[in-house]
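Below: one structure, written as C-alpha cells.
Removed: one protein chain of the complex. Kept in place: all other protein chains.
Think of it as A and B in the order they're written, each chain with its own count starting at 1.
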Amino acid sequence: MSEPIVNVQQVTKTYHQGAVDVHALQNVSLSVNAGDFAVLAGPSGSGKTTLLNMIGALDRPTRGRISIGGKDAAALKGGELARLRLHHVGFVFQAYNLIPVLTAYENAEYVLLLQGVAASERKRRVTEILSSVGLEGLEDRRPRELSGGQQQRVAVARAIVATPDLVLADEPTANLDSRSALDLIDLMKRLNRERSVTFVVSSHDARVIDRAGRVVLLEDGKIVRDERQSADDS
Amino acid sequence: MGPNMLLSKLAFRNLGRNTRRSLVTGTALALSVALCIAYDALADGMNVQLIHSLTRYDLGHLQVHAPGYTERHKLANTILDANRVMKAVRADPEIRAASARVYAAALVGAGSHSTGVELIGIDPRTESRVTELAQRTVLGHFLGPDPTPWPAARPLTAAERAEDARLTNSEARAAEEEIDQLGRLGPGTGEHPPSREEGPVPQPEMREAQRLSKILSPRPTRPPEVALGSSLARVLGVNPGDKLYLSTQAVDGVAEGIEARVVGVYDTGTSTYDRSRIYLHLRDLQRLVHLGARIHEIAAICDSPDAAPAAAGRIAASLLPLKLDVRAWSQLRPDMVRMLDLNRAGGGMLAAIVFFVASLGVVNTMLMAVLERTRELGMLKALGMPATRIFAMVVTETALLALAGAVAGTAMGIGLDLWLVHQGLDLRAITQGVSMNGVGLAPVVHGAITPLGVVLPVVIVTGVCLAAAVYPAWRAARMQPAVGMRET
Partner (left out) sequence: MTLKIAWRSFVRHRVRSAITSLAVALGLAMMLVFVGFADDTHARMAELGIRMGSGHVLVEGKGYLDNQTLDYLVHDADRIAASAARIAQVKHVAVRLKTSGLLSAGEHSAPVLISGVEPGREVLASDIAGPKMRVAGAYLRSLDQMPYAKTPPDIYLGKGLAEQLAVTLGDRVVLNLSPPGDAEPTAGAFRVRGIFRTGVDDLDGAYAEIPIAAARTLLGLPGAATEVALLSDLAHTEEVAAAMKAELAANPDLVVIPWQVALRGLHEALVLDSAGMYLMMAIVYLVVAIGIFNTVLMSVSERTREFGVLLALGTSSRRLFAQVFAEALVLALISLTAGLIIGLSIHGWIATHGIDLTQWLGDVQFAGVAWSGRVYSHLTPQVVVGWTAVVGAVVLLSSLYPALRVMRLEPVEAMHHV
C-alpha cells in the first residue's frame, strides 16, 4: 500500500558478554508500513527489545541494513543517529519516562524545543496534543503528581507531538494497573486510527497483543511468525 | 556473630557498594588530614627554628643577672658572689652547661669607618657548650680558648695617688668647659670641634695622666682577639687579620681604648647579632673596663627549651637569700612566646576550616547513601530492626569512612612531614630571611614532627565525621517502613 517506513533487512545483532557471544537477533527481516499497529511479541530473551532498539535507531546491527524514513541508519554516527531519532521516531518506555523536574506540558514540549520549533507553534501543538490524550487541566502537574497511567499518557503525547514517522513503545503497560493499561491501549489505537500514527509496540501483555493489527512473534532472535490479524477494537 | 559485628560487616559492605563515591570522599578526608599534619609540621618547624635562633646563638635557655641589670645594663651592676652562683647553676640536674658574660658599649673604628657596638666578653671554652655561635664562623676562626696575656697591675704609690687626684680634678673641669664650647657650634660656623690636643688641657698633664693610668691598667702584650658579625665586618671593611680600635668607658669612668685584632667573622642571620656586636675574651673585656673578676650574666642551656622555666625556679630558690634575677628564655622574651603561639594557632585555624568543609562532603555522601537505600532500610525496619540500630549502622559506616581517611591521611601526612623535615621548604624565591620580633628565620624552613601535630588532626577529623553522620543517620532511623518500600 504505502512506502515502508522502516525496512529491516537481514539484520543480525551479537553481544559480547565476557567470553560468551549472545546472538540477540539472527538474520531478521521486517518491514513496517505507515499506519501499522504492530506488536513484537515473545518471551523475554527472544530479542524483541533488541529489535525495537534497532528500529528506533537506538542501536546498530552487527550485520544487515536498516532504513528509517528512507534513511540508512547503519551508516550513521552517534550524533546523526540522535538527529534521526529526533525527527523521525517517538518513544514510550516502560518506566522513568518523564523528566521529573518538568511539568507535563514541559515534558511534551521538550522534543519540539530540540527541533527548534517557534514558541507560538509549540504552544498550539502541545496544548492540542495534551487535550487529545485526555490530560486537559493537568498540564502544570509534575510527574510525581500524576498517576502511572497519566504519566504514560504524557509520554505518548510527547512521542507524537512532533508527528514522527513512527512511535515505538517498549512494554508500555507493564507498570500499570488493569484499568490504566486498557485506557492506554485504547488511546494508542485511537491515535493510530484517527491520526494515522504508526505504532510498533514490544509487549508480552496479552491485552496488547489481542488488539494489535499485526503480530510479529520472536523466539531466540528469529521471527517465527509475522501475521496480520483483525484487531479486537472493543 | 554478635549484632555489633554484623553491624560493622554491613557497614563495611555498604561502603563498598559505591566504591567510587566512598573513595572520593575518603580521599577528601585523607587529604584534609595529610595537609593539616603537614602544615602543623611546618609551623612547628618554624617555631623550633625561631627558638633555636633565639636561644642557641646568644640567649641560652636561661639567664642569671643581678636584679635590674636587664632594664638598664649598668656596667657596675654585676652578679654578686659569681662563683657561688655559677656553681649553683651547674649543679641543677637539668642544666647541661653554663657560661659567664660581660657587656660594655663601645665605639669601634677601623681605618676611616667607625660605629657604635656592644662588646661581649665570653669564655670561649664554656661558651661553646652553651651557644653555637662559634659554629657560625664564616671567615677565619672563632676566639681561641686562652685570654690575651696582660701584665699585672700594681697599685699606685702614695705620691702617685696624690698626683692622680690632682690631675683628675683639673681634667674634669677642663673637659666640662670643652664640651660646653662644642655645644656653641651653630649654623654657618663650619668648624671642626677642637680636638683634644688643641684644647685647654695642657699636654704634659695629659701624658702624666696616661702614665698613671697605665700603671693601674697596663696594656696587654699583644692585641686581643675579637670576632664580629658579617654585617659589621662589611661596614668596617675588615677581614680576619685586620686591626681595629675599641674606645669605651671603664666602670670607674675612665676612658679606655685598645687595639684589637679580628680573628673571625660569623653570620647568624639575625641582624642584631651580626651588625652590632663584637666578641672578645671575658678576661680581656674585664681588664679593659676595670671589672676585675666581675660578670654581668650567666647563660645556661638545658636539654630542651621546655625544661628551662622549672630549672630557673629551682636555681633561684637554691640561691636564696641572694636575690638574683633568674629567668628562662620564655620569661625573658614573652613577645617571642606569643609569636610562637600565633604560629601554632594558624595551624589550628586551618584544621578547623578544612575539616568543616570536608565534613560537609561527608554529610552529602552519607545522605545519598541513605536515600538510595530507602527500600532496603524500610524493609529492615519492617523486619523489626529498631531505629537506634539503624542509626548506629549509619554512624558506623561514617566512622569506618573516617577511619580509612584518617589512616590514609596520617600515612600521607607523615610522608609529607618526612620530606619537609629532610628537604625543607625553600622560600628563597620569596625572601632571604625574615625577622620575627628581632629573631632571624632562615629562608629554608624545615618541618618538625610533633606527636600533637599528627594526632590532633586525626582526632578532629574523626570527631567531625561523627558529627556529620548525625543528620543522615537520623534521616535513616526516622524513615517509615511503608514509605521506604514504595518505589520513589
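In this text, a contact is a pair of C-beta atoms (placed from the backbone, for glycine too) under 8 Å apart; a residue touches a chain by one contact, two chains touch by 3 or more.
These numbers were taken from a predicted model, which means no experiment stands behind them.
Of the candidate positions B:11, B:79, B:106 or B:458, contact with the unshown chain belongs to B:106. The chain not shown here is touched by just one of B:39, B:142 or B:266, and that residue is B:39.
Although one chain is not displayed, chain B still touches it through residues 20-21, 24-25, 27-28, 31-32, 35-36, 39, 71-76, 105-107, 109, 112-118, 179-180, 182-187, 189-193, 195, 234-235, 247-249, 251, 253, 271-272, 276, 334-335, 338-339, 342, 346, 349-350, 353-354, 356-358, 360-361, 363-365, 367-368, 372, 427, 430-432, 434-438. Contact between chain A and the absent chain runs through residues 53, 56, 58-59, 78-79, 82-87, 91, 93, 96-102, 106, 109-111, 113-114, 158.
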